[in-house]
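As you look at this complex, bear in mind that one protein chain is not there, while each of the others sits in place.
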Amino acid sequence: MRRRSTLVLFALVVFLLSAVVGYAAEALQPSTKDKCPVCGMIVHSSPQWVAQIIFRDGSYAMFDGPKDMLKYYHNMPRYNKNKTQADISDIYVTEYYTAKPVKAQEITFVIGSDVMGPMGREYVPVSDNKVKTFMVDHKGGRSMKFADIKAEDLSEENAPTHHMKDH
Amino acid sequence: MIKHYRILEYALSSLLRRKYKNLALFLIYTLIVGVLSSVMFLTHSLKSEALKVFIDAPELIVQRLSGGRHELIPLGYADLIESIPGVATVQPRYWGYYYDPNTGGNYTIMARTTSAELDLITGTMPQEGQCAVGKGVAQARQLDINDIMFFTLGSEQKLMLKVVGIFTANSSILTNDLVIMDKNDLLRFFALDKDKATDLMVKVNNEMEINTITNKIKRTLPDTRPITRSEILRTYENVFNWRGGMALVMFCGTLLAFFIFAWDKATGLSAEERQEIGILKAIGWETSDVLTLKFWEAMVISLSSFLSGVILGYVHVFYFGGTIFDPFLKGWSILLPPFDPIPYIDIYQVVVIFFLTVVPYLASTIIPSWKAAIADPDTIMR
Partner (left out) sequence: MLKARVFLWFLTIEILLLIILYLHSHFMVGLRQREVYGKRQLVRELTLTDLALFTEARYTRHLSQADMFTPFQDFPSSLDHFPAGSIVEPSYRKHTGE
């Protein structure tokens, strides 16, 4: 009897949690007012680069490129004192070939390519099956998943150039 | 200040002494500035409009070339292009030209690509057996909605379409010579192959990828020629650039005429004018006073003509649709859209006209006078 009620309780918790997680699953349209919290640029003007972090409470941060989103993500205390990585519900980046928002975890980031974002060299989000094409077409240097990107990679500005040489 | 005011009064009196000559000068000057500014206003507003409107032009048009000529493109190419990463959709376009023997006009025939409701049309978009025409076509053929329009090619190919829509007059610059009909009517009338289109329109998701896609199309389909939207925009930027093309032709003639006119003034002061300067010097005017006088004389003419000319140009272009240029622009075409340009103004161009006309005129008046004024009054008057 007791075991069963625990199970029910567990199921309920899972259900509620998923409901909470599922709350902000939709990517947002950048408005004309959204500014990148890292560089201060208006996000709206380069829609094919927009990245966003959506928090569990429904608030969000819009970025003018995945690079700034990564900087923010890996240095939350500096840019947003009220939130931690644990508060994040979803991270979206705009996939290069479709220009549509995709979850950052489901995609590959390519650095060292000749594709320039609004802030120069970028971590270009490319869907997994097109990474090869992108590497050839745009002289991509290195590809990595979201989880593999370290804070140290971001601090050295010229990292992508370095990888270019390897290529 | 008071001194300048007095000298201005004197300058006006001396200009009025040669009333007719100066009036003629004023009129010619005004006319030249009027033509110059008309050219600039018209080309600038057409350019601005083209650049604003063709922002929504197709991102990529793929034509097929055969023997250096535009050729129909097989629909099979569409699948190849669609498989390139980054391509959203590929849509065939069907269009062509029709020479109308009755009116001598050339029409552009296009197949309907959309079923959307359009703002700038009275009536509706055509279904099979119907057509929508531009204002120019409607006027040339004296068509109204629900009239029947005939097309013939030789004796075999005939087409009768009911006019269901006429594009509004203010869209003429885009639609004046258009005839929009259903794809099946167009294919039947021009006897086109079912598996070929005039060209392919490619939609691209990320505009940064357009160039890569263009290069891939050129590589995989060497007999094609992709035309990007930025090339369309650049074409119109160049056509209406006031430093080249259309504007330059009209511009150069007028400007040269002006320079001859200013040069003529610059090279010779009349004996009368020399004598006047001599007398002024003799009664005690300083050289600087004489120059101020000449400056004001030139300023009265050039400033008032310049301002009148710009006003004339503006009114000519934006109220009367640049009618003077019609014969230039029309050439051999039967259908020329009536110009009703949106007044986009570039102040910089007005400043350029100012420096091209007022400054040379001032210089050409003052420099010879200065030469006369520094000479001994006795020698001048002798």
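Per-chain residue numbering starts at 1, and chain names A and B are given in the order in which the chains are listed.
Here, contacts are C-beta pairs under 8 Å (C-beta built on N, C-alpha and C of every residue); 3 or more make two chains touch, one makes a residue touch a chain.
No experiment lies behind these values; they were computed from the predicted model shown.
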Left-out chain, listing which of the shown chains it touches: B
Residue of B:E9, B:E82 or B:E286 in touch with the missing chain, whole complex considered: B:E9
Option touching the unshown chain, where B:V33, B:L72, B:M110 or B:I217 are the choices: B:M110
Given B:Q130, B:S172, B:N206 or B:T292, the one touching the chain that is not displayed: B:S172
Option from B:N146, B:N184, B:N238 or B:T379 whose C-beta touches the chain left out: B:N238
Absent chain, residues of chain B that touch it: 5-6, 8-9, 12-13, 16, 46, 49-50, 52-58, 61, 63, 65, 68-70, 91, 93, 97, 105-108, 110, 113-114, 116, 118-120, 134, 136, 167, 170-178, 180, 199, 201, 211, 214-215, 225, 227, 231-232, 234-236, 238-239, 244-246, 249-250, 300, 303-304, 307-308, 310-311, 314-315, 318, 328-329, 331-337, 342-345
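Keep in mind that, in the parts below, only the chains that are shown with their structure count from here on.
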Interchain centroid distance [CA atoms averaged], chain A/chain B, Å: 47
Chain B - residues contacting chain A, complex: 85-86, 88, 205-209, 212, 216
Chain B-facing residues of chain A, complex: 48, 96-100, 115, 130, 133-134, 137-138
